[in-house]
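If you scroll down you'll find the structure; I have some questions about it.
Entry: chain A
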Amino acid sequence: MSQFIAVLVDGIVYSSWLFIIAVGLTLIYGVMKILNIAHGSLYALGAFTSVTLCTMWFSGGHDAMGSYAMLLLAAVLVGLVAGPVIERGLLQFMYGKDEVVLVLVTYALFLILEDLIKLVWGVDPLFITGPNGESPYSLLGNFEVAGLTYPNYNLVLVGVAAATGGALAWALAKTRSGKLLLAVIHDREISAALGINVGRTYFVTFTIGAMLAGVGGALTAPTVSVVTGMGAEVIVLAFAVVVIGGLGSLPGAALGALIVGLVRAAAVHYFPEVELFSIYFVMAVVLILRPKGLFSGAEVRKI
Partner candidate 1 sequence: MRIDRNSIAVVLVGVVLLALGPVLPSWAVSLLNVALCYGTVVLGMMLLMRTGIVSFGHGLYYCLGAYAAGLLDHFGKMPDMLLMVGAGAVTAGLVAAVLGLLLAKYRDIFFAMLSLAFSMILYGLLVKTASLGSTDGFNVAAKTVGGIVIAEDSVRIVVYSLAVVFATLSAFLLHQYLASHQGRLAGAIKDNELRVEYMGASVKAAVHRNYVISAVLAGIGGALMAVNIGHIDPEMTYWPQSGEFVFVAILSGTGSVFAPLGGALVFEAIRSFAYEYSPNTWQMVLGITMLLVMIFLPGGLWSLFTRKRGA
Partner candidate 2 sequence: MAAILDAKGLNKSFGAVTAAKDINVAVEQDSVVGLIGSNGAGKTTFINMVTGYLKPTSGAIHFDGRDITSLSPRQITQLGICRSFQIPQLFNTMTVHENLLVGVGIVAAAGKRWSSDNHTYADPSKAVDAMLDEFNLGAYRDRTAGLLPEGTRKLLDIAMAMVVRPRILLLDEPTSGVSADEKFVLMDMVMAAVKQHKVTVLFVEHDMDVVERYTHRVLAFYEGRIIADGEPTDVLNDVEVRRYVIGGHIAPAGAASHA
């Protein structure tokens, strides 16, 4: 029984983490039709920037609680710097090209960013720890479920995921810019003809998407050793999530994250030897049964 609860808790925490990363990917695909491999690098950038900012914060002798602000700042920085630079500097020249070509463009970008990270941060693993071993991961204390102890930090992940999903859903449904975005998702040409500034929509979307990747990386940084190659690992997981849910679908990303999260947690607890296998097995099965993912029906026409 306790193992089952552990699967549920681990699964939900893992799902939340996946959702934060995948939602930016699916947003960018839905609006721009770019399946962005470099999303993994933006995630890594978020993590590395967090290490640097937190380390600076700790070495300044400030209150350890402020390190959370540093995580947030890292994500915002990635979004506001890397997002616009990539969109204006590269992607805007590629719009209208074949989807597969766009994937390859972002693959090239991924290669470039991977090395950029190595150049700036080196190749050794990095950790976020204060002078007395403080870490944002453990600062908040723990909670217990069925005799198992979890860091409260996990609740932050769940909260951020729920808030992100909720905010995006609300913005798309209720705000003017959200509705304009939906129009662009629905039909790019007609939106442009109606006077919607598609270029600016892409710019804003990519910036938000990059920021979400940054948030994912920043929130992950305190929980792992931050190493090069972490982007490659995460992007293919995020692909599994968005492909299962349906490319470009917001509820799809949520469902996909939940499925992958729970499947992985179950595998880790019951059959650890099939952990990775199980995720991609599910991805393949969903693609075979529903080639466009679970949320590809007419009612959820992208996002």
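Here is how the candidates were picked: all candidates are chains of the complex that A comes from, given by their letters.
Throughout what follows, a residue touches a chain if its C-beta (ideal position, glycine included) is under 8 Å from a C-beta of that chain, and two chains touch if they have at least 3 such contacts; residues count from 1.
Keep in mind that this is a model prediction, so the values were computed, not measured.
Chemist: Here chain A stands alone, and the other chains of its complex are listed as 1 or 2; which of them touches it?
Modeler: Candidate touching chain A in this assembly: 1.
Chemist: Quick one: in the complex, what on chain A touches candidate 1?
Modeler: 35, 37, 90, 93, 98-101, 103-105, 107-112, 114-116, 118-119, 123, 232, 236, 239-240, 243, 247, 272-281, 283-284, 287-288, 291-292
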